[in-house]
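What follows is part of the complex, with its chains left where they were.
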Amino acid sequence: MSLDFTVVPQFLDVILLGVLWTILITLGASVLSFFVGIFFAIIALYAPWFVRLPFRAFEWLFMGTPLLLQLFLIYFGLIQVGIDLPAFVAGVIGLGLHYAVYNSELIQASILAVDRGQTEAARTLGLSRMQTLRYVVVPQAVRDVIPPIGNNMIALLKDSALVSVIGVSELTLSAQQAIGRTFRPFEFYVTAAAFYYAINLIMEAVQRRIERRIALSR
Amino acid sequence: MDVDLILRVYPFFLQAAWVTIQLSVLTAVLGLACGSLGAAARLSRLRIFRIIGAVYVSLFRGTPALIQLFILYFGGPQIGIQLDAFEAGVIGLGVNIGAYMTETIRGAIIAIDRGQTEASRTLGLSRWQSMRYVVLPQAARLMIRPLGVNINALIKGTALVAAISVVELTYTAQRYIGSTYKPFEMFLLSGTLYMIIIYATGRGIAWLDRRARIT
Amino acid sequence: MTDTAFVEIRNAAKSFGSLQVLRDINLKVERGQIVAIIGPSGSGKSTLLRAINELDPLSSGEIWLEGVQINKKLPHRQYERHVNQVRQDIGMVFQHFNLFPHLTVRENITLAPKLLKGMSAGEANALAEQQLAKVGLMEKIDAYPSQLSGGQKQRVAIARALAMKPKVMLFDEATSALDPELVEEVNLVMKQLAEEHMTMIIVTHEMGFAESVCDRVLFMDGGVVVEEGPPEVIFRNPENERTRAFLRKHLQTNHNR
Amino acid sequence: PSAASAEELDTIREKGVIRIAMSGAYPPFNFVNEQNQVVGFDPAVGTEIAKRMGLEVEIVTTAWDGIIGGLLANKYDAIVGSMSITEERDKVVDFVGPYYTTKRAVFTKSGSPITSVSQLGDARVGVTLGETHEQWAREQGYSIRTYKGLPELLLELENGRVDAIVNDSIAAILAMKEIGYDFVMVPDLETDVIGAGIAIREGNPQLMAEMQAALDAMMEDGTYLKIAEEWVGGDIR
């Protein structure tokens, strides 16, 4: 069987729809993972132990098992206890929480790495503990952590392919559908890979721009 | 919760976990090899190697591992690469994680203060000698933890080879779900085993890291 | 109350674990007075300064500012409120500037007045401009700290402290992280403050500057005040052998001729 | 490529083993038992055919959505996995058989307002990705959702996230009985009989002929019936 990419254009509409879904999932999950990541980091560092300990177990669950399994559980499991999430939402939540845990680790380290002198200077001016955290420490920590979080978001794009297992017609599933009709796996997987790569390049470019902008405030 | 079922089938999950472990170990070894070569290429004096290294990293980090695996396994034969599922799994995941490890290793090497190279070159050591005796021993310590992160991702990534018919933990769970209609029991089993494997690996990495730090 | 000086430290002692860093320090500073603290590394100078605004609370002893005890024992919440209050009256300048890198110069200066004195943006801005003019850095108002030289950073740090209208200013080796070329511009700002009769306590290694600016010099060693007096006496005619040794060594290694 | 075709049967003979694929998650046709062996109607038929051809059998389980890709990629020699014979598939692979027949069946929860296929118009319909029914549902213009397999379909219908599912009747009926779901089959008059075939790579007339002969023979001598009764409980020719 020889390669024949001429079958691809017929399915371009299916593929492009898949690209759109992939972008939507990635955007949704990225935003979720960023804000929830900050929230998790603050819990992990400052919450009392009876919140912190269960939280650590929860973190462990996300760190210690494959995303594939987590997606299954969120989609097919939560409904057993009456939480009915549409597949798209389940995918966004699964991916988002998974990466929120990773982002939280980064943000925690970054909060701890903010120079003690910063806290001292703020407290010396009379700012309270909360004010110091809110206006001085957390903004710096988040700023410092934007490049690695950017990397996480690019990783998230690629993991969005796994959301195909719960039936969201994103790029990978679209390619599989086209393959199911034409039985030409190589052509369609390569096409899908090319689209993923293009989205990846765009995200990297955006990341570089943001990094340049924040370089000043270091 | 069907505890009896769990007790009846868990030995097969243990077998599957063993497959996952074999996959992980082989993938890690291949990944480290690709990562070392990749890092050497990216740090090479020769432009052509640097370009090859950069393209390797960019392509393999820029597309989903699942897609890479599909292309290798289903598409490979169309261009004359015939691998069985296990081989394809190891090669696909290994080359993929190797791209990440390339950056980890390179990062550790360039994190070593330039003054170290300057001091050793000043003493008359050659490029290779100063790499071998001064930079690499220091970089090796720096890379243990980040490589540990790569390996953690890799272990979880082995779940992807379920899609190409390697019967490891995840596909074992899926097959049993198919015949027993008991998804949660099966996921509990496979999830627990994943956590044990990952936890043990994490402890191993931490131990290595502590040992490396002592001197 | 009437019998306390403007700033007064009584029987101050401080330990870190088993290490006793301050032992029975007593110090009175009158309003408008300028006191320099000198002494070898590790003698407790920074610790004393940091005790004054409760960054490193004393183990025992009392600190008073204008009749108010700073290191009052209070229940946790009240203590926090009290400390945040008194710190507004004490400006502090650090060796490493500690400007907030994510904020512009303007935002560095206006942050505390806006949050703590409830100033409007307009008021706070006017204040920032006024303080910056004082340290001669109006043109840098919208720069980020990373765009400033060390000397400029330190001048902004001083402006930031002054914006809270403090009653006393503490300086902890404000110029020792600066390149030699940049020391003078910061010293000039400090001299100007001296002329305006700001009450100041200055930890420094620069004997020349201390001599030219201060009303009184304390020599500390091993956590105690070994000797104190007017600069002419301490620098030219110290009584204590340790003071003499310190000054001799210091002049030798620092000046090299 | 008749030269190649002769070779392919030859290679199989040379190795003495024929590799047959199925999902391993489609009871009673193919599934893993509690000894972790792949059993069911499909493996039994496959093994019997192999035996009659004088070959050992090796069973490969693989996810359904990639099963044809794997055949084309020469990961195994035949799919004995309850694959419906369709025109479209026939263009890419050759079929031996049919070795059993079934019907398309649409199921809803009992008590559902949907009582005929014509009412499926704007219902949410669950199908398995890559199955013939997916395409049929798509052509009808239903709002479809795709899943990995029958277990997920049943789970989703029970969970109420889809209003109806489309599947082969036999497997679904047996599965429902097994777990005790209370689903009903919607009368579907249009459905044709669907034949399940053994898929092999195109251009292997000899292999095809030998397998067909073996299949015919076992149907003839009663072995087929025994197998069918063991796994499905009746003749499903």
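Each chain carries a letter (A, B, C and D) given by its place in the written order, and its residues are counted from 1.
Everything that follows uses one rule, which is that a residue touches a chain if its C-beta (ideal position, glycine included) is under 8 Å from a C-beta of that chain, and two chains touch if they have at least 3 such contacts.
Please read all numbers here as calculations on a predicted model, not as lab measurements.
Participant: Per distinct chain type, what's the copy count in the full structure file?
Facilitator: Overall, the assembly in this file has the formula A x1, B x1, C x2, D x1.
As a working rule, only the chains that are shown with their structure count from here on.
Participant: Taking the mean of the C-alpha atoms as each chain's centre, how many Å separate chain B from chain D?
Facilitator: Chain centres of chain B and chain D, defined by C-alpha means, are spaced 36 Å apart.
Participant: Indicate the whole-number Å distance between the mean C-alpha point of chain B and the mean C-alpha point of chain C.
Facilitator: 54
Participant: I'd like to verify one number: the distance from the centre of chain C to the centre of chain D, where each centre is the average of its C-alpha atoms, in whole angstrom.
Facilitator: Once rounded, the distance between the two centres reads 83 Å.
Participant: Chain D: which residues touch two or more other chains?
Facilitator: Expected reply: 65-66, 69, 72-73, 148, 155.
Participant: Would you give the residues of chain C that are in contact with at least 2 other chains, written as numbers and ranges?
Facilitator: In chain C, no residue touches at least two other chains, as defined above.
Participant: Per the contact definition, I'd like the list of chain B residues that touch chain D in the complex.
Facilitator: Those residues of chain B that touch chain D are 5, 8-9, 12, 15, 70, 73-78, 82, 84-85, 162-165, 167, 171-172, 174-179, 181, 183.
Participant: For chain D, which residues count as touching chain A in their complex?
Facilitator: 65-66, 68-69, 72-73, 88-89, 92-93, 129-130, 134-135, 145-148, 152, 155-156, 159-161
Participant: Flag every residue of chain C that touches chain A in the complex, lowest number first.
Facilitator: Within the complex, chain C touches chain A at residues 53, 55, 80, 84-85, 87-88, 90-92, 94, 96, 98-103, 111-112, 115-116, 144, 146-147, 157, 160-161, 164.
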